[in-house]
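One structure, pasted below without further comment.
Of the protein chains in this complex, one is absent; all others appear in place.
What follows is subunit A.
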Amino acid sequence: MSATPTTSVDATLLIPEGICVLCHNPINIENVANSVRDDAAGASAIFIGTTRNSFKGKTVTRLEYQAYSKLAIKTMANIVQAAATSISRSDHHPDNQKVRSLIRCAVYHRLGTVPVGEPSIVIAVSSPHRKEALIACELILEEVKRKAQIWKREYYDGESESEAEWKENV
């Protein structure tokens, strides 16, 4: 087990576009889905990232996440706001008219020890139409993986804890 930085703590940030959360408790998928519910939505896209049990033939016993929470939550909010600004629906509107097409976004990332098989990240996006919801969900996921100041360490069966590898998203 790594020493946990005192700056790796739970955090919640509410923004007009939705909500960003870092939490040590298990993520309740239904709560995340409900947080983007809206009568104007025709679609909600939900991505659930779960901890996998293997890496290159080795058995993963658990994963451990830490974050620089106050910076990571700000990064997550910036990503959501950028997605909300950039994704617009043109099919139902004149080409020159940019219309915001996301209703609400929720990004939850777990911290601390996450047993194999549990969600480590859950993203939900509601939109009037499915296409924008799906595109935004993937965009937010890829950007969070690329930018948010969150780190993952994998522990392997039969290997000493000190050998456990800090991963890098590339």
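A few remarks follow.
The rule is short, and it goes like this: a contact is a pair of C-beta atoms (placed from the backbone, for glycine too) under 8 Å apart; a residue touches a chain by one contact, two chains touch by 3 or more; residues count from 1.
What we mean here is this: contacts and distances are computed from a predicted model.
For the chain that is left out, the UniProt protein name among "Protein kinase domain-containing protein", "Cyclin C-terminal domain-containing protein", "Molybdopterin synthase sulfur carrier subunit" or "SRCR domain-containing protein" is "Molybdopterin synthase sulfur carrier subunit".
The chain that is not drawn here is touched, among residues A:S44, A:Q66, A:S101 or A:S127, by A:Q66.
Touching the omitted chain from subunit A are residues 2-8, 49, 65-68, 70-72, 74, 109, 120-121, 141, 144-153, 166-170.
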